[in-house]
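Starting off with a structure, shown below.
What you see is the complex with one protein chain gone and the rest in place.
For reference, chains read A and B in written order, and residue numbers begin at 1 within each chain.
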Amino acid sequence: MTGVRRRQLLAGAAAIGVGTGFARRARAAEEIKIGAVFPLSGNAAAIGQDAKHALETMADIINGDHDIPMLLGKGGGLSGLAGARVRLLFADSQNNPQIARSAAERFITEDRVVAVIGSYTSATAVTISQICNRYQVPYISADNSSPSLNKQGLDWFFRPSPTDIDFTKAMFDGFAAFGEKTGEKVRSIAIIHENSVFGSDSAKLQASLADAAGIKVLANISYQANIPSLAVEAERLRAADADVLMPSSYTSDAILLVRAMHDVGYTPRAIMAQDAGFIDPAFIAAVGPLAEGVMSRSAFAIDAVKERPAIPAVNRLFRASGANKDLNDLTARELTALQVLADALDRAKSTNNLALREALRATDIQGDQTIMPWAGVKFDATGQNMKGNPVILQQQKGEWRAVFPFEIATAPPIWHIAR
Amino acid sequence: MAGVVRGTLAARRRREVLLGIAILAFLAVLPLGISNVYLRGLIVLALLYAGLSQAWNILGGYCGQISLGHALYFGIGAYTSTLLFTRLGISPLLGMFAGGLFSGLAAFLVGLPCFRLSGHYYAIATLVIGMMAALLAANWDFINAAEGITISFHGESWADLAFRTAILPFHYVMLAYAALIWLIAWLIEGSRWGFFWRAVKDDVAAARSLGISIYPSKLAAAAISGAATGIGGALYAQYVGFIDPESTLDLSLSVLIALPAVVGGIGTLWGPLLGAAVLIPVQQLSVAWLGSAAGGIDLMVYGALIMALALARPEGLVSFFQARARKEAAGHG
Partner (left out) sequence: MSATLIAQVAIGGLLMGLVYAVVAAGLTLIFGLMDVVNFAHGALLMVAMYATLLIHRATGLDPLVQLPLVALLLFGAGVVIYRGLIARTLSVRVNAGMVQIFVTFGLSIFLVGAAEFLFGSDFQSINASFLGGRSLAFGAIILPWPLVASGIVALLVFLGLFLLSRTEFGHALEATREDHEAVALIGIDRDRVFGIGWGIGTASVGIAGVMLANFYYIAPDVGTNFALIAYVTVALGGFGSIFGALIAGLIIGLVEALTALFIDPALKQIGIFLIYLAVLMIRPRGLFGHL
């Protein structure tokens, strides 16, 4: 066997190798399956159904032939994977950690998804992320904001969105900035929160940050979610009469609380909500003018159109997808999570799990390539985005306006807390 | 005459054990024939509920005390073994029995006041105590309150009951659990206690006249039932790897524990297993197939099925088999 023949043979073998490799990639390329686990029925079904529309909208942007000024907004499919299209599979977690776990496991073992996206509540995120870690499949946390999730020591966890720590810091940064600007400083707050993980964590963070900022906590009221009445709670808040009311509530209780405060003739001077129920369009629809002036932290500002030109087109597609509402904090995060995952797939040029993880770790997206008001997306060692700075929104004349940070604000804050 | 009765009874009990061994053998090889991991997971869950529901059946079925608060015992078992494991490093193999002990004790203590109540009063009281426990647990920082406890994975180990892909090992764990509780129920059926409880259930006045002191025998049933439920809770915690008050102490769990026994055949040896084998797949599959398509349809199917089964087979699904067995026996006679 001569040297030449040997080389030719090797080249031939390599060619075959490349060929089969390519063929496999091309076959995989036709459709890349991604599992999405959300509460599609039960108490949080509304959130899950919206999440479904948001993810489908992003999948349509990736797969279809659009011309949207953002990452993956142009052309069809993922060019790094020979024009592959992403296909979403949905499973209902019923907001139950055991069902969420088995749904994720089914996606991984039966459907061979390349990654799992979820999941709204932190209890379901714990079991999904744990099972993804065991099977070495990335879990993209779209809308879980519990700070403990990226501290589980998992190698396959990635969260493009900010955590509750970032969110709560932004609120107090906002207080300081508003005080600076108007001369009306926050001296006291009243906290009211539902007593599951979301509300309790949020209240703990708020109390400790208030302490650090020298702000008095005049009331710290915890209640059980979905209780028939919040009238007494409203009374206690009226009695406390703090500069800012800081609620952490789901939609049902947010409606009840704001109506109850109105009923007893109490109008807080400022409300700074921990997102959730207070940014649900159902809440705004239910309480109408009572929502005027309500502020909330958010990962998304729909009116930041000048800085994020993709927003109108994306929002139009989202509305047309069957959601029939504007993008909000949660849906924008879900949509962006899929964008981040698709970008990593595009760069990995492979659906191999290790390659995908490397690509996710190398993620470096500029903020203006997304619809989010963030500096960008770049993960730290725990899989947490370091550049996802939150914003403060305020209801002004029935619209959510970004009021902080001032660089991306579209309206000055309405801020009259002085007695 | 008495000898004949005893003879047929002994024969029946022998038949039950043989059938039990056959079913055990079948269930032991079943996952080997199923490659679909999702289906395997479904069977694991069905086995867990078969055991839990059999545990409920000891009090609810044999003794006739309809408890709507069994999630409490499930939760105590789950929390005890998980806390022992995550805080003190004690293997869940031991922790589950500690959990069983605590939940048995809790069931005994709940029984002390509640067995003075009858019928619906008892059911609502157990429901209320269960809900109180869930509320308090959600506010109790020592057990991480509402945040729950994660059992992190640090490599495969039978001693820690931890497995990378938990499905197959837990198939055998849950099978052993279901078999153990079945065995307890079988022993009870043949024991003096079993006779007492049936008497209590059938006719309180008659039982009293037979000299059975009802109250202690109910307490014994509660303790055994609670302990058996607690062991199941500990195994669930290891299987899912995460517990919080909402998933281990909720009222809906109490109903889920009772439901297989009711649908399968309350107060029977095979009812809970049969009920779990039908209900768990129906519930989970309807969610998997219908839940994501259009919200609500899965619940409609599930609700309609419960109504239909309860109305069509009030004595439970086991009656299908009993009718045939009776026919066969008649044919032979």
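The working rule: a residue touches a chain if its C-beta (ideal position, glycine included) is under 8 Å from a C-beta of that chain, and two chains touch if they have at least 3 such contacts.
Predicted model only: the values in this text are computed from it and were never measured.
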Per the touch definition above, residue among A:Asp155, A:Glu180 or A:Asp263 touching the missing chain: A:Asp263
Chain not shown: contacting residue from A:Glu233, A:Asp329, A:Asp346 or A:Asp368: A:Glu233
Option touching the unshown chain, where B:Leu24, B:Leu39, B:Leu117 or B:Val282 are the choices: B:Leu117
Option touching the unshown chain, where B:Leu39, B:Ile90 or B:Val128 are the choices: B:Val128
Missing-chain contacts mapped onto subunit B: 66, 113, 116-121, 123-125, 127-129, 131-132, 135-136, 139, 251, 255, 259, 262-263, 266, 294-308, 310-311, 314-316
Missing-partner contacts on subunit A, residue numbers: 41-43, 45-46, 49, 195, 221-224, 226-229, 231-233, 235-236, 239, 251-252, 255-256, 259, 262-265, 280, 282-283, 285-286, 288
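In this text, only the chains that are shown with their structure count from here on.
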Inter-chain centre distance, subunit A versus subunit B - centres from mean C-alpha coordinates, in Å: 39
Complex contact set, residues of subunit B against subunit A: 36-38, 41-42, 45, 135, 138-139, 145-148, 150, 152-153, 164-165, 167, 236, 240-242, 244, 246-247, 284, 287-288, 291-292, 295-296, 298-299
Interfacial residue positions of subunit A with respect to subunit B in the complex: 40-41, 45, 49, 52, 90-92, 94, 96-99, 101-103, 105-106, 109-110, 122-123, 126-127, 130-131, 133-135, 148, 152-153, 195-197, 200-201, 222, 224
